[in-house]
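Sending over a structure as structure tokens; questions will come in a sec.
Heads up, one of the protein chains got dropped from this complex, but the rest are sitting where they should.
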Amino acid sequence: MSARAVVSKNRPVAMQRQVLQPDGKLVDGAQPMEEEFLLEALRWMMKSRLYDHRVIGLQRQGQFGVYSPGMGQEASIVGSAMAVDPARDWMVPQYRELMASVHHGLPLEVISSQYLGKIGPARIPEGVKVLPTQVAIAAQLPQATGLAWGLKLRGEDSVVIAYIGDGGSSEGDFHEGLNLAGVTKAPIVFFLSNNQWAISTSRRVQTATRSFALRAAGYGFDGVEVDGNDVMAVYAATRAAVDKARKGGGPSLVEATTYRMSFHNTTDNPSRYQDPKDYEEAKTRDPIERVQKYLASIGLWDGKKDEAWTEELREENDRALKLAAEAQPPNPDDVFANVYQDPPLRIVRQRSELAGGQR
Amino acid sequence: MSARAVVSKNRPVAMQRQVLQPDGKLVDGAQPMEEEFLLEALRWMMKSRLYDHRVIGLQRQGQFGVYSPGMGQEASIVGSAMAVDPARDWMVPQYRELMASVHHGLPLEVISSQYLGKIGPARIPEGVKVLPTQVAIAAQLPQATGLAWGLKLRGEDSVVIAYIGDGGSSEGDFHEGLNLAGVTKAPIVFFLSNNQWAISTSRRVQTATRSFALRAAGYGFDGVEVDGNDVMAVYAATRAAVDKARKGGGPSLVEATTYRMSFHNTTDNPSRYQDPKDYEEAKTRDPIERVQKYLASIGLWDGKKDEAWTEELREENDRALKLAAEAQPPNPDDVFANVYQDPPLRIVRQRSELAGGQR
Amino acid sequence: MPQRNIVEAINSALTDEMQADQRVMVLGLDVGKLGGVFRTTSGLIEKFGSERVVDTPLAEASIVGASLGLALAGMVPVAEIQFLGFTAQAFHQIGPQLGKYRQRSRGRYHCQVTIRAPFGGGIRSPEFHSDAVEAQFVQAPGIKIVMPSNPYDAKGLLIEAIRDPDPVLFCEPDRLYRSGKAEVPDGAYTVPFGKASLVREGDNVTLVAWSAAVELCLRAADALAADGISAAVLDLRTLVPLDVETLCTQVAKTGRCVVVHEAPLSAGFGAEVSATLMEEIFYDLDAPVMRVGAFDVPFPAASLEDHYLPSLDRVVKAVKRTMES
Partner (left out) sequence: MPQRNIVEAINSALTDEMQADQRVMVLGLDVGKLGGVFRTTSGLIEKFGSERVVDTPLAEASIVGASLGLALAGMVPVAEIQFLGFTAQAFHQIGPQLGKYRQRSRGRYHCQVTIRAPFGGGIRSPEFHSDAVEAQFVQAPGIKIVMPSNPYDAKGLLIEAIRDPDPVLFCEPDRLYRSGKAEVPDGAYTVPFGKASLVREGDNVTLVAWSAAVELCLRAADALAADGISAAVLDLRTLVPLDVETLCTQVAKTGRCVVVHEAPLSAGFGAEVSATLMEEIFYDLDAPVMRVGAFDVPFPAASLEDHYLPSLDRVVKAVKRTMES
């Protein structure tokens, strides 16, 4: 295990930057994840990738909305999600880490139905502690801080995990959200998926800093960098941050260094801006393969198992997609749904106008 | 001289955190400012404080607008201004460091006339490289970055100095302005006057970081902390940053630790929120007294000189205030001045309406 | 009954609601020991402690964004933006986030958040402090917009805002903060949204206004009375929801109308009032509805504000022109 404190000279945290190497071997002396747990992680990672492939296919056939796949980032998505407790912790997504929300209890058919333009069926069920996906980059961060601060004020035993990208790190909301978290000592973990791209904008021109994690010191808390393609390391780093927050230790920033192994979303064409070599290089660090190699090396994985799981997970995903497709489509009146608890008269009249009544 | 690199483990800069101690003695081994230069600095610091006293008096008599004095911060104001070259460098003020702009070539009568509600006479003269004071906290920072970036693109030999407060450091614009400066390697020095207060809000609840300078690392450039009540140290730190920027070394952040030895502005009442002990403690670190003590210790200052300078500077300030008072007051039509180069017809009509013509 | 000015009325509303509901908290710049730059939150930190009355960092977007999150956690935040002009710094967190959160979560979440902010000219404030930008938020559906003009309404509307399950932007006329006291009961009461108030009866023309412009219209009505013109004054109180019914009934009665506001004329809310009257009661109008607003330029230096803002003279002139057409 290579321990490395990246930032915060004042309050260093010993961090597992990497546990499992790209070749599927453990870092010297590193403590691996428990086998059952690792198998569970692998299952979720495979599910995520299979889902991506499936819905990209559907999107190409016009049967799914604009979609941002998580391919290449599965270790970050799953490792971080496994570090929080769906029963008491809150998840604040951006939009790419879809399977993290599913792990946190949001049914796959529910979030899928959102991409099919559903309204009612896309509602996050009561009791699932997940906020809606956020399209306005970084706007979720001050909100997540407020949520964590509020949970603390209400005396709840909850931690918030909030996702943000390397691109999102440049927004003013990133700064304001993190600074306020430091001041209020809010129980929150900011999980920064540094996938090297913001649409076509490379991480190199996003900022001149050598490390995003470094920024945490400027807000008075800890920042750590972790190999975002190593689910064991991601889990360990995030879990340490979650535990610390739960104990009243305040916020942390976890930077997961990973790579977006696909387009930004289904409308994007990376060949305009991406060097194919970067992609090839990233493939050698694939987060799923390395776990499979490791498990194979201890006799827990082989081609048969791979086939069986793939089959099972495909079916699981397809069941969810089928439910989503069958769910009630919106009706025109849904334009007016869920804006106010008591709609102003003017809207009531517009509603009846749309329904064909007189203005 | 106590050298201390505050931040940026990657690119440390040796910094003179303090040169002149509060007791007027030099830090062991520190290199003092040249005597002539120090006398000039003292003159500007005294001018600043005398001006503050004078206009606060005027304001109390209803003869001056709302005013934010620089008292206690004179070393930061003057030391930073002396580090830039009015002939080629640009100054981007907030609102408190008024005398820095005057040092940079903005006539005192011009900036004074602004507080008397003048329009034409308050215009920054052609050739003076100073931007207007900024009331919207931190909004000047992305602008200053753009200015520095533009000067670089135009191939000019100019550096920008931009002022910001401890309060202003929390705004999203701070983050966005500094990050963009890092990316564009703009020739700019961000001068953060950490005077411990943002109106009534203490620096302690403004952020949890122990150092604002620390934030620079998160943008890929250097940050330094300096005793903001020590004009020698402020000058040295700022000058080093300016020289670096001019040589193509990109931006720096200088945090000057000082104390606001007065109210936020003339409408404020610090007794509601400030512990008088803090003020008393700050007084022992007065930036002007320490220079006078030092100069006295080398035979260059005494009570007589103090009286003579005070007299001279008062007259100088009063002359400017007189000019400002005598300058043309605005006329109603100035409401429409300087909005568009070619005002839309609608405004032309409104203008004639105000002038008493028909709509 | 106790007499209070608007500052005291607001302070009283906050005190009553914080006393009645543990979840209510106040956050913003300098709302703690200072009691706010206008003292509207004076004494609250002493009564309710620094967990419920919080001086935040100087960052408006995070004040609003955090309020949204606090609301999701079950708190009832009353955020103060130091001046309405600085809602610009938080703009993306207001309309697109607070105002949309119920919709974007398909009704799973809602935001019981009140944003208070003083604004308006006439007190020689620095730049941005006077900007009357209320109409910008009307184009951000999901946000209710409340514009009290007097102490009684200020308290009742603020309590209504705090209790409203949806987000409310509560704009306070700083020029009137201490301009006069009125009867304001102790204890909680509410003034409903979407009910305009006829603050003065009149037969010949209706002056429509909100916030500090109501006071101006009352002065104009006095001046007009001297010239034999009987002007009614209608205080809209809330722009969203708009009381279309009272507006139309009242203007139809007088047949003539002048709308007055402090915001720049073009695309100010006066345009909405005029367009609404056009659509609803065109045939009851005896003369075109006229608008008096600030001019279509940015708020000028304080020394010029009297020429920029709608003046008594301009209102009176507009009414007379209306009477002549």
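By written order: A, B and C. Residues from 1 in each chain.
Here is the rule we go by: a residue touches a chain if its C-beta (ideal position, glycine included) is under 8 Å from a C-beta of that chain, and two chains touch if they have at least 3 such contacts.
The shown structure was predicted, so the numbers you read here are calculated from the model rather than taken from an experiment.
J.: Any idea which chains on screen the missing one touches?
T.: Visible chains that the missing one touches: A, B, C.
J.: Among the options C:103, C:125, C:211 or C:254, which residue touches the chain absent from this view?
T.: Of the candidates C:103, C:125, C:211 or C:254, C:103 is in touch with the missing chain.
J.: Of C:20, C:88 or C:123, which one is in contact with the hidden chain?
T.: C:88
J.: Taking the entire complex into account, which one of B:39, B:323 or B:337 touches the absent chain?
T.: Only one of B:39, B:323 or B:337 touches the chain omitted from view, namely B:337.
J.: Which residue from A:46, A:92, A:144 or A:198 sits in contact with the chain not drawn here?
T.: Missing-chain contact among the listed residues: A:198.
J.: Even though one chain is hidden, which residues of chain C still touch it in the full complex?
T.: 85-86, 88-89, 91-92, 95-96, 99-100, 103-104, 127-128, 131, 133, 135-136, 138-142, 240, 242, 263-264, 266-272, 274-279, 282, 285, 287-291, 296-298, 300, 325
J.: Counting contacts across the full complex, list the positions on chain B that touch the omitted chain.
T.: 119-120, 122-126, 131-132, 136, 139, 141-151, 153-154, 156, 172-173, 175-177, 179-180, 183, 337-341, 344-346
J.: In the full complex, which residues of chain A touch the absent chain?
T.: Against the left-out chain, chain A lists 65-66, 114, 116-119, 135-138, 167-168, 170-173, 198-201, 205-207, 267, 272-273, 329-330, 332, 334-336, 339, 344, 346-347, 350-351, 354.
Keep in mind that, in the parts below, only the chains that are shown with their structure count from here on.
J.: Need the CA-centroid distance for the pair chain A / chain C, whole Å please.
T.: Using C-alpha averages as centres, the distance is 40 Å.
J.: Between chain B and chain C, what's the gap in Å when you average each chain's C-alpha atoms?
T.: 36
J.: On a C-alpha centroid basis, what's the spacing between chain A and chain B, in Å?
T.: 43
J.: Which residue numbers or ranges of chain B touch two or more of the other chains?
T.: Within chain B, the residues that touch at least two other chains are 170-173, 205-207.
J.: Residues of chain C that touch two or more other chains: which are they?
T.: 56-57, 59, 61-62 - these are the residues of chain C that touch more than one other chain.
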